[in-house]
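One structure is given below, represented as structure tokens, and several questions about it will come after.
All protein chains of the complex are present and in place, except for one that has been dropped.
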Amino acid sequence: MNDVSKAVIAVDGAKVSFGAVKALDGVTLRVMPGECVGLVGHNGAGKSTIVSVINGGLTPHAGTVAGDGEQLERYGINAARARGVRCVFQELSLCPNLSIVENTRIMHRDLGGFGWRTRAAKIIATSLDTVFPGHGIDTSQTVGDLSIAERQMVEIAMAFSNAGTAPRLVILDEPTSSLDASLARQMLDHVRRFIAAGGSVIFISHILHEILETSDRIVVMKDGRVVAERQAQDFDHHGLVEAMGSVAKEDAGQHSSGGPSTAPVVLSHKTAGLPFTARAGEIIGLAGLAGHGQTELLLALHATHSGNWLPERDPRVTFVAGDRRLNGVFELWSILRNFSIASLGDLSRRGLILADEEEAKGADWKRRIEIRTPDMDNRILSLSGGNQQKVLFARALSTRAPIVLMDDPMRGVDVGTKQEVYTIIRDEAARGRTFIWYSTEMDEVRLCDRVYVFREGRIMAELAGDAVNEKNIIAASFEGVAA
Amino acid sequence: MSPVLRLFGKPWIWSWLAAFVVWFLTVTVSLGGGTLGLSQAALTFAAFSIIVGIGQMFVITLGPGNIDLSVPATMTLAGTVALKLMNVENGMILPGVLVAIVIGLVVGLCNYSLIKALRIPPIIATLSVSFIVQSAAIWTNRGLRIKPPSLLADFTTSNTFGIPNVAIVALLISIFAWFLLEKTIYGRWISAIGQSMPAARMAGIPVDGTRLVTYLFCAVLASVAGYLLACFSGGAALNMGSEYLLMSIAVVVIGGTAVAGGDSNVPGIWGASLFMFLVVSMLNTYGLGAGIRLIMTGLIIISVIMLAGGRRAGMR
Amino acid sequence: AAMPVSAVAETSAKKIALSNNYAGNSWRQAMLTSWEKVTGEAVKAGIVAAADPFTTAENQATEQAAQIQNMILQGYDAIVLNAASPTALNGAVKEACDAGITVVSFDGIVTEPCAWRIAVDFKEMGRSQVEYLSKKIPDGGNLLEIRGLAGVFVDDEISAGIHEGVKQFPQFKVAGSVHGDWAQDVAQKAVAGILPSLPDLVGVVTQGGDGYGAAQAIAATDRKMPIIVMGNREDELKWWKEQKDAKSYETMSVSIAPGVSTLAFWVAQQILDGKEVKKDLVVPFLRIDQDNLETNLANTQAGGVANVEYTQDDAIKVIEAAK
Partner (left out) sequence: MTFRLSSDTMRLAIPALSLTLLLAAVFWLQPRAMSYVGLNLLFNLAVPIALATIAQMLVMAVNDLDLSMGTFVSFVACVTATFLRDAPVIGILILAGAIASYAAIGVVIHLRSLPSIVVTLGMSFVWGGLAVLLLPAPGGQSPDWVRWLMTVKPPLAPMAIVASVIIAVVAHLVVMRSSLGVLIRGVGGNQRSVERAGWSIVAARAAAYGLAGFFAVLAGVALVGLTTSADANIALRYTLLSIAGVILGGGEFIGGRVSPIGAVIGALTLTLAGSFLSFLRISPDWQIGAQGAILIIVLALRLMLNRLEKREKRR
């Protein structure tokens, strides 16, 4: 099986470190033609780093890269692309100011010459039609005008598109994080077709069932090493989680099915569809297909209940961002400052920051949600994506605001961490905090006491108690289509 | 890291080094004769750049695109109106200061109202306001130079323990600014806004309020500097602020403040302001013509930023 | 102003515009004030139909060129021009001439042959400063030169005159030279910066508007006050008077009078009236000496500039003299 001479790409003993962090500590990974390799691991395990090595963006400090049996010296981005290596990155990476066609031009360097627009349009349209049939995306649109799910679709289609050099190895780093179930399904189906036609795929996801059903072989990484590597059928959900080293609390996630809450209403909001209300101590889910107005509702709630001109003594709402690059982290700052920014009011006297209290509170929360860092004074960017997300959680939860707005906050958070956060949320809710939670993952929506289902910017249905299940949500999400 | 090495990691060290080198080169020519004189002159004239530079730094900290081009016009208006109001009477000094501050507040308010109401980039909004403010300055007294009250004139032109009084004022303002930036919630807020406005908003920061205060602060510092400068140079002139436009920006960036926002630094302003004065003195001392002098100034600015820019954005 | 008799019929329907490139100092403000005062009366008396002043937002030749082009469109019969550049406006001036418009330039004159020029001999203004110093200090010594704005014509001319003077009186030496941009505060700053490195000074030669700044910078040191040639600003004259009363300080002061704009106005009116006027006219600069200091100071508005306003008769005299 692990025959180097046949592997599309074979990385041997790759070591990469960033300062003191050993992102890769001797990783060996081979990808055969006609194979889908699933890559899993906790946040910061080194998955994205090995991806960077394979696509030529990063030269390992030790170890070798070989392709089709030959040692690749001076392996770089262009060499990788010439070998047909394509990549969908964890964060969105299109140019928002360019049209889809122009982005295609950027992605395919050898597409130049007279009439490139026509050719580019054809290439990307063909690919979109193949991967996401019935996508309804116009290729002359500017990427910035697309929804986040549409952008991700374009990126995926871009990776599978062929402008001269056919893609042989496509790397998908958490590609489904912004896609709803049906789009994710289409993509996974395409992956299988691509594999069947002899292509190779490296598939990274924290959504384990996707990995289990799509991959041929699964590689588990932990702390920069490969800790397990087996055929997919030899793993089950539980085994995978165990291999990743996370504490598996299987199915700890069932919503507290009491009767309808009688707690006081803390929030109500008029929307285009059904009215929105929230009671103290409730966990309210916002569900539906991605990009159908859930985030907008959260932003509206935040805007109407927080001041933009005067500082507030007692904030009403607090917000956990999903798109942490755009509206989450402060990149120049330390972890501690990122954590404390929302609760400075409590950590200060007459506008003066009390440094000791800030530090104590930071240390406390670092312990509570296990932020993986030696020092809270390190820069926030030294944390992995998932750990940055934890800091954002801690930032929101450490405020005194009775209402927590969450905009798909678990994007790219590993299973173990998720379970920890779920527990915290339930505890806080039990103490009377209200959570309003937009999620693209069904498991999370099922944790909620009550769920509003969105379609085209309107609230189409309200589900409560036992009615909160996958079938009802999907039914409500597609109501508009059936009508 | 050894302390010396760590010192070199500070963003402001380069402007200080540059200032020192230039000072040294100038002093060597006069064989040490004018050392004290030169140092005092440098402190005096740097003080004005420091005061306006600090205001500009707060605005620049608010993030990309934030810049206040109305500084020169504000200085001029505050100087002319205050001196006209005081009309050479010592008893009117306090009302004079107050009217200068009020002018600063009004200009700052206009600036931010435009930025907010019209959603235009601050660079354009403040430029528009500066035209109007400049007109107002012309209209108020048509360029007549009224002398400052004698007490003020004496205060601004004399020294205390060998240190120019205006430099002491600048030092007090700098300490206040440093304190704001490092120790208060407000300082955290402007830094957060400078790094990412949406993130700041979502973290519950009153973004508009903070930005408004910052533009007010900048305009008030500009008007205070204009007031002091008018008193120092024996009367307000309609063009007295003009060189402080580029100057205020230059001292901020040479001083090591991140142009992309979010990271400011008070000591650097001092180094940069001293440097900007001393470099002109040095080139004048060496008898170089205006052309060569301009070229050298430019090249030195670029070298300083190249030296300082090699490091990655500062750690916290 | 003397009431003219002959001109009324011919020019009463004519419109004259003032194109000014800068309003940011007291000299220009005095110039505009004189213009408004004198032309206001002329319009009221029906000598001309209009005499509108225009100022550009920035001191730039390009903006002034645009302003002149607009004046062409507005249908003025004459343009009185204080130019930002002696040559860069030639294109626009030519267009005005081609449209049949009379262009009279003063102070900042233009070289375009179709325009009239009311010039001040700036070179002589610079040279006479050194000459004066040579009378006061026959032994000579070190001079500090304060220049204007780099790259501007007037600055170059005066400086050339000063250096000519130094050649003529070789006992003097220009020990240092700074740009004061014709502004007190800039001059003060520049002088303070160079002073520590300079030897003893016997005199400071200037271009106007910068003498007081130099005096302040020197007063801040323990140097002996050299003879600073002044530039007719009220604060300069006042300082001079104080020094004169206190320690019989002696100096002189030269500058071009801002009221020269009114002379240009009358010359334009005369040309429109059909008078034959030579293209190049010369106007003397306004010099103040030790003995007429008090009179001039008394006639100068607080914070303003020593000034002379011209009448139609003055203009006729100047025109005749040039013939």
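Order as written gives the chain letters A, B and C; numbering starts at 1 within each chain.
Quick note on the criterion: a contact is a pair of C-beta atoms (placed from the backbone, for glycine too) under 8 Å apart; a residue touches a chain by one contact, two chains touch by 3 or more.
Note that the structure is a prediction, hence the values are computed from the model and not measured.
Shown chains touched by the hidden chain across the complete assembly: A, B, C. Only one residue in the set B:T26, B:S49, B:T74 or B:S130 touches the chain that does not appear here, and it is B:S130.
Between the chain not shown and the residues B:L38, B:A100, B:L212 or B:V253, the one that touches is B:V253. Contact between subunit B and the absent chain runs through residues 64-65, 69, 114, 118-121, 123-125, 127-136, 138-139, 142, 246, 249-250, 253-254, 258-260, 289-302, 305-306, 309-310. For subunit A, the residues touching the chain absent from view are 55, 57, 77-78, 81, 87, 89, 93-98, 102-103, 105-109, 111-112, 116-117, 140-142, 144-145.
Within the entire complex, the positions of subunit C that touch the omitted partner chain are 20, 23, 32, 52-63, 65-67, 69-75, 85-92, 94-95, 149-153, 155-157.
Quick note on the criterion: only the chains that are shown with their structure count from here on.
Interchain contacts link the chains end to end along an open line, per the touch definition above. Averaged C-alpha coordinates put the centre of subunit A at 71 Å from the centre of subunit C. Our note on geometry: subunit A versus subunit B, Cα centroid distance of 44 Å, whole angstroms. Look at where the CA atoms of subunit B average out and do the same for subunit C: the two points lie 33 Å apart. For subunit B, no residue reaches two or more other chains under the stated contact definition. The part of subunit B that touches subunit A in the complex is made up of residues 183-186, 188, 191-192, 195-196, 198-209, 212, 258, 262-263, 313-316. Here subunit C touches subunit B in the complex through residues 23-26, 28-30, 32-33, 57, 147, 150-151, 176-179, 181, 183-186, 188-190, 192-198, 212-213, 216-217, 220-221, 233-235, 301-304, going by the rule given at the top.
Residue ranges of subunit A in contact with subunit B, taken from their complex: 302, 306-312, 315, 318-319, 321, 326-334, 337, 341-342, 344-345, 348, 351-353, 377, 379, 395, 399, 401.
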